[in-house]
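Only one protein chain is missing from this complex, and each of the others stays in its spot.
As written, the chain order gives the labels A and B, with residue 1 at the start of each chain.
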Amino acid sequence: MQSVIHLVSGDETEQRTALNIARNLLEDESDQIDDVAVVAQAGGIHALTSDGDYAEDVRSLMDDGVPFRGCSNTLAAFDIEESELVDGVETVPEGAVEVTRLQGEGWAYLRP
Amino acid sequence: MQSVIHLVSGDETEQRTALNIARNLLEDESDQIDDVAVVAQAGGIHALTSDGDYAEDVRSLMDDGVPFRGCSNTLAAFDIEESELVDGVETVPEGAVEVTRLQGEGWAYLRP
Partner (left out) sequence: MQSVIHLVSGDETEQRTALNIARNLLEDESDQIDDVAVVAQAGGIHALTSDGDYAEDVRSLMDDGVPFRGCSNTLAAFDIEESELVDGVETVPEGAVEVTRLQGEGWAYLRP
């Protein structure tokens, strides 16, 4: 099974929960989860900035195989450069399209 | 692909994000999105009132083919008349049933 986490909230508690859930899915002992991905947009993009509080967690999750994808529409709207994101974060033109695409391929959706 | 946006939050930032995402899905240049619908209930219903801050955005999205469906259970609970919603907003008996139905037909779920 595959799970995509929609990191869309600007609320720091919800961002923290999203990253915790990504970690818990990876470490699930029942081994039911094959892949985890995180798609960030709107206020959620702030969790992926290299000078943010969660940069180390994002790096650690990427090291363990979780791709992070930031929404280019959000970057433009918030005037954030791609270079301000943690190294290794990918971008997609629109986060909601990416989340839709993954659900269409059978990924489960989680919105912490 | 088809995407249903669950407009369920009373938070104005989340409502703003939901409408922005609807617009971005429509304008997606990859042309992967065939249909977008918005189902509003609970605090999210306030975004659909004709005297609300988002009335013009709702009208514009409807003009561009996005149906908006408000939850009748919410209208009753909040003592809002259907006539207070933006013209053209449809109602469904229960928003969560509508969202479940659409997912059953293969629509992706988005909860900004």
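In the analysis below, a contact is a pair of C-beta atoms (placed from the backbone, for glycine too) under 8 Å apart; a residue touches a chain by one contact, two chains touch by 3 or more.
Note that this is a predicted model, so its numbers are computed, not measured.
Listed here are the chain A residues that touch the chain not shown: 1-3, 13-14, 17, 20-21, 24-25, 28-30, 32-33, 106, 108-112. Considering the complete assembly, chain B touches the hidden chain via residues 6, 8-10, 41-43, 73, 77, 93-97, 99-101, 103-104, 109, 111.
Here is the rule we go by: only the chains that are shown with their structure count from here on.
When the CA atoms of chain A are superposed on those of chain B, the rotation angle is 120 degrees to the nearest 5. Once the centre of each chain is set as its mean CA position, chain A and chain B turn out to be 24 Å apart.
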